[in-house]
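One structure is given below, encoded as C-alpha cells.
Every protein chain of the complex appears in place save one, which is left out.
Let's turn to chain A:
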Amino acid sequence: MAKDFDPSGRLPDFFMNAGTSSFTQFLTHASPELLPGRRPLPPGLSADIAPHGTTIVAITTAEGVVMAGDRRATMGNLIASRDIEKVHPADSYSLIGIAGTAGIGIELMRLFQVELEHYEKIEGIMLSLDGKANRLAGMVRGNLGAALQGLAVVPLFAGYDLAPADPSRHGRIFSFDVAGGLYEETGYDSIGSGSLFAKSALKKKYRPGVSTADAITLAVEALYDAADDDTATGGPDVTRKIYPVVMSATAQGTHRLSEEEITAVAERVVAGRMENPGG
C-alpha cells in the first residue's frame, strides 16, 4: 500500500477511480503480493512441503444444500492436523469447501469471501450464484502454475440460488478442476482423496428432494465411508470428540451445525456402524 506514496496523504488514485467492483482486481493495483498464484516457485515438484486437506461432500436438498468436510490434513504419510476446518460460508447464501494444499486453499477461500462481500458493498447487490461460481473458477485458474508443481487446490462450491432458472432447484453445486474448469453437478458431489468412496456411498443412498436433516446424516455417512477406505480422510474421532464440519445453505441463509447437533448425528452413525460396518 505504500506504493505511490503521496506526501499530501490522500488515498492513491486506484482507491478513488470508478474502476472495478472486484476486490481481486483492486488488489492487482494496491497490493499484488497478496494475490495467490503470483509468487514465483522454484522448479521441481513440491507436493509434500505443506499439509493437504482431503474429503468434502455436498448434497442438494429440498431446502437448499448441505456441505460437509472431514477434519484431517495430511503431509505425506503423517497427519498434519486432526481438526482443520475445510468447509466455510462464502457469503450469506453459499458455501465453499477446499481440498488440496491447505495453505493455498485457505487463502483462496478468504479471498473469495472478501471478493463476494466487496462486490455486494460496492454494487449494492449480490452476485448471482453463477457469477460467484465463475469468479471462483477464475481464481482457481490463477493457481494453475502452482498446481502443476504439486500445490493444487480444488474447491467445491454450493449455494442457495435466490433466483434460479428452474424454480424447483434452489440448491446448486459447482465443482472445479485445477485448470479452472467449472461444472455444475446434479444431486451431489465430492472432492478430495476420499471422494471416490464418498461418491459411491452417495450414489446408493441419495434420493432427489431429500430433507436437510436426512442429507446431513447422508453426508456424515459418506465421510465415514471415505475414511473407511482412504487413509487421508479422518473419520469421526469419538475419543477426542472431533466430528465433521457440516453446513447448510437455505432460504434462511447459511448455518453451521453446532457441536451438540453434529455430535448427535456422528454418534448415531458410529453406533449404526457398530452393528453393520458396511453401513
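By our rule, a contact is a pair of C-beta atoms (placed from the backbone, for glycine too) under 8 Å apart; a residue touches a chain by one contact, two chains touch by 3 or more; residues count from 1.
Following the convention adopted for this analysis, contacts and distances are computed from a predicted model.
When the listed names "Phosphate transport system permease protein", "Thioesterase", "Proteasome subunit alpha" or "ABC transporter domain-containing protein" are checked against UniProt, the chain not shown comes out as "Proteasome subunit alpha". Contact with the undisplayed chain is limited, among A:30, A:178 or A:270, to A:30. Among A:163, A:179, A:238 or A:264, only A:163 touches the chain that is left out of the view.
From the options A:47, A:79, A:114 or A:148, the residue with contact to the chain not on display is A:114.
One chain is missing from the display, and on chain A it is touched by residues 1, 6, 8-11, 15-16, 18-19, 23, 26-27, 30-31, 34, 92, 110-111, 114, 117-118, 120-122, 124-131, 133-134, 161-165, 174, 182-184.
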